[in-house]
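The structure under discussion appears below in the form of structure tokens.
Chains shown are a subset, placed as in the full complex.
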Amino acid sequence: MELTAEQQAEITEAREQAAITRRATVPELESILLQPLPVLDHGFVRVIDYMGDDAAIVQAARVSYGRGTRRVQDDAGLIRYLMRHRHSTPFEMCEIKYHIKLPIFVARQWIRHRTANVNEYSGRYSILDKEYYLPEPGHLAAQAKTNRQGRDEVLSAADAARVLAILRDDAERCYADYETLLNEDRDGNRLDPDRPGLARELARMNLTLNTYTQWYWKIDLHNLLHFLSLRADPHAQYEIRAYAAVMLETVQRWLPITAEAFSDYRLGAALLSARALAVVRRLLAGEQPTPADSGLSAREWRELMAVLGHDG
Amino acid sequence: MELTAEQQAEITEAREQAAITRRATVPELESILLQPLPVLDHGFVRVIDYMGDDAAIVQAARVSYGRGTRRVQDDAGLIRYLMRHRHSTPFEMCEIKYHIKLPIFVARQWIRHRTANVNEYSGRYSILDKEYYLPEPGHLAAQAKTNRQGRDEVLSAADAARVLAILRDDAERCYADYETLLNEDRDGNRLDPDRPGLARELARMNLTLNTYTQWYWKIDLHNLLHFLSLRADPHAQYEIRAYAAVMLETVQRWLPITAEAFSDYRLGAALLSARALAVVRRLLAGEQPTPADSGLSAREWRELMAVLGHDG
Amino acid sequence: MELTAEQQAEITEAREQAAITRRATVPELESILLQPLPVLDHGFVRVIDYMGDDAAIVQAARVSYGRGTRRVQDDAGLIRYLMRHRHSTPFEMCEIKYHIKLPIFVARQWIRHRTANVNEYSGRYSILDKEYYLPEPGHLAAQAKTNRQGRDEVLSAADAARVLAILRDDAERCYADYETLLNEDRDGNRLDPDRPGLARELARMNLTLNTYTQWYWKIDLHNLLHFLSLRADPHAQYEIRAYAAVMLETVQRWLPITAEAFSDYRLGAALLSARALAVVRRLLAGEQPTPADSGLSAREWRELMAVLGHDG
């Protein structure tokens, strides 16, 4: 992630502005407000704005006239209760707005979450930056064999080098050809004066899917936590997980009580099916249930034993 | 609207808290933050929190690194352009949270707007306040004759008095019986020690639809403006319009440029159908179109002539 | 639930119409299509239309050119996999439309589910039916003591009779006064020729919250299952649970494979928090965890032991 001097100056100037407010304010989050937090090789997450704090969740749950807080202890108890019993509406009363730079193929996974507001940098209106994602060698992995969706062993150094050379060459060539098609540099000057530039909305189709895009993305806390529970999960693709990890840290700064409840009741929790619960009950009763008599598939059995820390 | 001393104290205390923030801040809105703005006889609208300002719309539309503002003049031009061309996503980048007290029959219209977050005071968990809506005599009107949905002439003083007596008596009796069913006062003391209180979730069914409820309601600006365009409209029922009018004033404080564009392109605008446009073109060409040859229904013709200020 | 002769005739006529279609069709659901399924004393659930079947979920998950089905066995495996791993989008590819008659206080809980389409019978436009909900004595219960939200022991016959008398009298009187305010019978004839009728949109505020309303309600399968998981839950109020139970039966007719997976992975499942899982692991390792050293609240401990069928 390299910001231009101009971008850096804009951020610095914006961070220097301060105002007095009556709104719920969180100093821990204010301290990183507007700053780009690096993700992948050229991406970032910036917290642009936020609404509410842990107390605001309590305030909404109680439909209060004043601030939500009674005592931090009480607030934590209520927040844990709300999270445990899936009372989602008080968590919708907090909102956060991010500025995110991310590869297009990650953006395509991300946008599947529909309960957010988004403004993407327009490739019809503007020229996209020359930035594309190249994985670190340690993240280049072979197709998983047991799972049609996912990665397995990391490639050898030689194989990784071969892959990166292909990715780099194709991205470079496609971007160079994008510029040729546009026939225009970033300042709007025509490169070849004797021919027209192709419309931006058409030229962009020549770019590869690892090209970076950027957007403003705004979401309420309940839906953010749902996003994080899916995208910080080991089943998610590494690249989007890298963003989720950074965003989870911003939530920990912003709403420490909620973040802890989320960790306990979502991230570290497990949903046990009716059949899985029956197995657990039999185990606790001293029985020896087997995969065959459990009604679970082989895969479910393995997953359950892993969750239970049991050797099955 | 009469707040209890305790509620008033909570609000006063909350308003006295101030913090420094790097977020976009709007002094004109801060000045009324948390204060109840009266609506109808016992209702109110309170702005609890907000995110963004006019510049934040510009900032999102440009996917900026810094504040959106270049010059106020430019910002206004862009906001008007976005509004005119239905580019709605930048307007979703502002958010506002209200605390609202309103009659249940108004709440039932309001909740039809689904793109908002809401936490309502729970009649399962708590006892509802003894407050019910009684219209001012000037708002008691007969059923419209030309329109199956709507009001017509205001009732005479005698008829209004008769109506109000019925509404008051039934609301009073139903609330008194609600208390009898609960068998519990507001402090949780049993009234009749010899019998149990009916569960709150059941007792509430005895209340009338003009009983007041309250909720926290949070929405993005785009959807708020959509709500206002429908609910500040003369076709909306007076009671919900009264809320929309007060909320529109909060938008004018918060986002003066957007509020003006909204007034020009939505509230004061008219959608002319293809057939209506054909009539206008014929009028401008000096022709004399008639309802019969226009393809418009009699009602559409009247509405068009009213919009055009034409005697048709 | 008593339909008028006219309503019954309309339903009978509609059920006699048949057409040939290339769409996915489910005879088990067709057999009850359009028929009112009774709920509570005057309510009903009618399935009006539906889109898709179990195979359509598979078809969408595979983005198939043909029908989804390979073998029923495979389909069931994939549907269970999708449900287990929270791949919700294929379940959104089925849709169902209901016509529902329900008390207003139930409608107010129901409408909190925002991801549905709804057309409610309009009290501005039409006169509401004289039908109100009176619980059966067996469902009249005292306020729960351990839980601020919920019911406890059923009332004695004498107490129940007292409660029902109050509910009936108030509903009767309020409805009679509603008619007086309207000054109009169901055929539009004025009752008292010497005074005007109050506008319907105003008169309705005099009705009690147990008055029945009705609506068309349409939702995709994923969101319907979410609705059912919350509303068929013992924490939900009995009255809305009664609707959820009937709707769950319609899902079992419509999508037997999905309904079974839903039963296993949602209705009969339990979400164990990180702390709860730690307790289970200790139990399986032969340790004796206690509430005090578990990090669980007393209530969470009780709930966990109940789920595990363990005496704690």
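Each chain gets a letter, A, B and C, in the order it is written, and its residues are counted from 1.
Please note the rule applied: a contact is a pair of C-beta atoms (placed from the backbone, for glycine too) under 8 Å apart; a residue touches a chain by one contact, two chains touch by 3 or more.
Small disclaimer: the values here were computed from a predicted structure and weren't measured.
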item	value
Full count of same-sequence chains in the assembly - 3 placed in this view	4
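One rule holds in what follows: only the chains that are shown with their structure count from here on.
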item	value
Interface residue identity across copies subunit B, subunit C - same or different by half	same
Centroid-based (C-alpha) most distant chain relative to subunit B	A
Cα superposition of subunit A on its sequence copy subunit B - rotation in ° rounded to nearest 5	180
Subunit B-subunit C separation of Cα centroids, rounded to whole Å	29
Where subunit B touches two or more other chains at once, by residue number	118
Interfacial residue positions of subunit B with respect to subunit A in the complex	3, 7, 10-11, 13-15, 17-25, 27, 30, 33-34, 48-52, 56, 59-61, 63-67, 89-90, 92-93, 95, 97, 99, 117-121, 214-216, 218, 220
Complex contact set, residues of subunit C against subunit A	77, 80, 84-86, 89, 112, 230, 235, 263-265, 267-277, 280-281, 283-285, 297, 300, 307-310
Interface residues, subunit B side, partner subunit C - complex	103-105, 107-108, 111-112, 114-115, 118, 122-125, 133, 135, 140-144, 148-153, 155, 159, 162-163, 166-167, 170-171, 173-174, 177, 180-182, 184, 195-202, 204-210, 237
